[in-house]
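With one protein chain held back, the other chains of the complex are shown just where they sit.
Labels for the chains are A, B and C, by order of writing; each one numbers its residues from 1.
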């Protein structure tokens, strides 16, 4: 039976800085010891507003980077897109504001024990957790290539320092405002056929993840996908964040993306059943 | 038919300062031209929180003072007790925050056309509108005495500059921590019998107002009481803020304290029927 | 673009230039709001439910704020139908407002008597029959909670009124099957339904450790109840697609109004939101129009019930 990330804790974290980067806010939190348990792919769940807020649920955000050096001790970085009321509230909070944070949550990306050729694919803010992942993979001796995509340039999150941790970085925008005009899956088939990819690590919209899986299907490439389903609790108690996932024996169950994910084996996720009725439900 | 204060308008007002005074917050707002229509006894209704606040109703606060001099143009001062979620939110707002304000609302204190001996009685933050009133009465040549009461000293609001506008000021606290131990009604009967009071202007708890009226009953003293009933709208459309008030002919109706008040003729209010069922209701 | 967009709506044979109305009991007689905007600029003023005789209503406290909502127990305070028709209605008509008169009674006869007084009043657009009142003839059971009583009220009003003025029956959500109640009142002669009145609720004051309202229970309104309103409107529109619905419940923005419209409302009443924002009606009206235009609708009426498209395909 799946369990919530054992290291998860609830704490009050101070905002150290909040900077705008393109369409995103880069928010740095002081989280102390928590950083020691954060792995690339984990996320945090943050309370919105005060006691009189009408927004009663936490919001989930991928951990973009952590550091335990620096003057503040452990710090954790988020890349937040101001989307609806909750994320807009978060983006409008200034320095020294205290946030109620639960984390680290969820299953992290699996790290290979031997050096492999890794391809990291991020859509929009989905790139946030990939740079930290790249560093870890690099340290393990992997070759790390990265492809980022977004509809337009301001939605590409690709920090300078992040670029240093990858062997190559390609950017695709749908409107061509940065990098190549197109989408992240455009070059994939060719790269796989050329034998340049052993593992794909992906994070982005469900549509993007499903498209990647389609290309990977039938090849030897392993696909670790970080999925994004609406979450009410983030800790496995509400059953809202489920996805249909096949077990070894082929039987499909609805797994919680907050504790059996967000990182899942792309080959196991039944992408075409997401949002569909299946099996004996009523 | 009663109508909402004709000068009422809705505007965005900037907080110029927010200072703690005893248990209260003195909040200064930049309201521009609005000050020209504010009379002692009027109040404003203020929105709480942002679009995602669970508090959907405005909060009413007496206008303590206005000024149209000074570097900011028209300014308006509130004295706010941090009571529940809404007033606590207001007290926690800092400089430059924009508030959504509707005002001036309600009926103001009636000002005599000839000089009279006026007694102003305030309970707790009920003193807030009385200092501005004192200035107006003074300017009309009235003698202005003031009695303030509260349970303890930190709940007495009596600013230094305000004291200048009254001929005498007496303070009563129930615990004796400031002024005389006792309540505001203690000295009243004697003063009335001594012919030292023509008009009482009162603002405070309903209990205090009713107690004053009891003493005034049967004398020639006019009692203008500023009542405080829970208000949902402040502009006369919801009917929540009503009080039983007698008409000339003795018939009692439920009048809205937001537009037929908050200042009412104490002799007309049926104090003992407040909160009671009466007449043909079901 | 705005010029070619048709924002008008109809409820049965009544026409309104915009679909945004006041909610009964949330705009008093209209006069108070007219200071913030001209009443003729909104779709209609739905007046506070009026009874035959003048009423004091309930004692205070009459309201309690609740998370994203409020409870009220006004108890239908009002001047009585005669004073109302001589003072308030002419003023509203003079002001150029479309007027929907809301009536409330304690007996089936009282509703019919109210209809009789209203029958010959010029300038009214429709009559809203608030059946969410306790029926004094039947154990105080709320009319709208009893299919038979609901029908009987509407039947009496319809017979008295004749066929001119559209009758909109205002229903309570506090029922097991709102579709059945809606069906009943339509069969009895209502031209449309208003959904929803407040939900029965209670707040206990933890200081006094007693019910906070003098009347103990009260009606819950505001954004908190919007999901219940959307559900009720959706269900009734699905079952009775031709019946015009005046929707209400927690609308505070153009987005909220749009939600009710998509569910099936041909008109939207705004109640509690006005308490928090005196110009809410105007703001909502503007936002809704912009939203509809952005979404590519060329007329308001095309959007009514749009969430039901392909209902069959979905198997619903």
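By definition in this document, a contact is a pair of C-beta atoms (placed from the backbone, for glycine too) under 8 Å apart; a residue touches a chain by one contact, two chains touch by 3 or more.
Keep in mind that this is a model prediction, so the values were computed, not measured.
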Left-out chain, listing which of the shown chains it touches: A, B, C
Selected from C:42, C:81, C:157 or C:228 as touching the chain missing from the view: C:228
Touching the absent chain when the full complex is considered, from C:11, C:26, C:71 or C:236: C:71
Hidden partner chain, residues of chain A it touches: 1, 3-4, 6, 8, 10, 47, 54-58, 100, 102, 229-230, 232-233, 235-244, 252-254, 259, 274-282
Chain B residues that touch the omitted chain in the full complex: 54
Those residues of chain C which, in the complete complex, touch the missing chain: 66-69, 71, 145-146, 174-177, 199-204, 206, 209-211, 216-218, 220, 222-228, 230-231, 234, 250, 255, 258-259, 262-263, 291, 295, 306-307, 316
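Note that in this section only the chains that are shown with their structure count from here on.
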Central chain of the complex, centres being mean CA coordinates: C
Chain whose Cα centroid lies at the greatest distance from that of chain B: A
Junction residues of chain A, two or more chains touched: 54
Shared-contact residues (touching 2 or more other chains) in chain C: 67-68, 223
